[in-house]
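Moving on, here comes chain A:
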Amino acid sequence: MPENYEPKIVAFFCNWCTYLAADLAGTSRMKYAANTRVIRVMCSGRVDPQFVLEAFAKGADGVLIGGCHPGDCHYQEGNYKALRRYYLLKRTLREMGIEEERFRLEWISAAEGDRVRTVVNDMVQKLRALGPRKMNPAIEPELEEVAAS
Partner candidate 1 sequence: MTPEQAAKTSKGYLYFPGCSLRATGVAYEESLVELFRLLNIPLVELPDWNCCGATSYMCIDEGSAFLLSARNLSLAHTVNSRDLLAPCAACYLVLKKTQDYAAKHPKIRTQVEESLARGGLPPFDGVKVRHPLEMLYNDVGRDTLKSNVIRRWRGGRIACYYGCQAVRPYDEVDTAYNPMRMDELLQDVGAPTVDYALKTKCCGGSLTGTVHEVGVRLNYILLKEAARKGAEAIVTICPLCQFNLDAYQAEIRKATNEPIDMPILYFTQVLGYALGGDPKKLGLHRGISGRDLIKRWFPAHEEVEAYV
Partner candidate 2 sequence: MSERNGIVRIGVYVCHCGTNIAAIVDCKAVAEYAGGLYHVTVSRDYKYLCSDPGQELIRQDIRDHKLNRIVVASCSPHLHEHTFRTAAEGAGLNAFYVHMVNIREHNSWVHENREAATKKAQDMVRAAVRRVVFHQSLEKVRVPVHPDVLVVGGGIAGIHAALTLANAGKKVYLVERQPTIGGHMAMFDKTFPTLDCAACILTPKMSSVKAHPNITLWAHSDVTKVEGYVGNYKVEVARRPRYINEDLCSGCLECIEACVYKEPKFIDEFNMGLGKRKPIYIPFPQAVPQMPLIDIDTCIQFKSGKCKKTCVQACGDRHAIDFSQKEEIRNIEVGTIIMATGFKAFDARRTPYYGYGTYPNVYTSLEVERLVNASGPTAGDVVLRDGRKPKTVGIIHCVGSRDEGTNRWCSRVCCMYSLKLAHLLKEHTDAEIFNFYIDIRTPGKGFEEFYQRLLSEGVHFIRGRVAEVTDWALDPTEENKLVLRVEDTLLGTVRRIPVDMVVLSVGIEPHEDAQDVRRLFNFGCGSEGFFLERHPKLAPVSTFTDGIFVAGCCQGPKDIPDTVAQAGAAAAEALALIDTGFVEQEPNTAYVIEDECSGCKTCVPMCPYSAVYFNADTKRAGIHQVLCKGCGTCVAACPSGSIKQHLFEDDQIFEEIEGVLTYA
Partner candidate 3 sequence: MLALIRRKMKFQREADPEWAEQISKAPGCDRVFSCIQCGTCSGTCPLSIYMDFTPRRIIALVREGFRTDALSCQTIWLCASCYSCTVHCPQNVHITDVMYSLKREAIKHKLYPSRFPIPVLAREFYEIVRRRGRNSEFWLVLRMAMKSNPLVLLTMAKTGWGLLRTGRMSLKSERITRIRELQNELADPQEVSR
């Protein structure tokens, strides 16, 4: 493992809950690891599995999706759709040799700034322990291909 290895996490946060929770963590000056790069989407239901694959293909060490709690979706049930895709995608990623810890879906409401901190810190800690992503070499071109399609 490189000496100063810092995992890079691409985070898709929904506009109404988790993005706001991250804003709240900011206004409350809660400190957490600087490893996430947040991409705002209107709803966790907008997260296309291709986004996740693209992120891994382009070198992300982890992908985090943040949505509203079940029953709290701003768009009624987009987060359930996200959950269904999450399970499906998780299985695919496992087959590709990507460890479970690298892909997470978390429900974080707009009031849970503290949860953003704990989730990010926890994920960073786990990814640091895992080290840089190694992938089934046979799969890598395939992943590229899926992402590119």
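We take it that a residue touches a chain if its C-beta (ideal position, glycine included) is under 8 Å from a C-beta of that chain, and two chains touch if they have at least 3 such contacts; residues count from 1.
The candidates were selected such that all candidates are chains of the complex that A comes from, given by their letters.
Values in this document were obtained by computation on a predicted structure and should not be read as measured data.
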Complex member touching chain A, one of 1, 2 or 3: 2
Of chain A, residues touching candidate 2 in the complex: 6, 8, 10, 16-17, 19-20, 22-23, 25-27, 29-32, 34, 37-43, 45-51, 54-55, 58-60, 71-72, 74-78, 81, 85, 109-112, 117
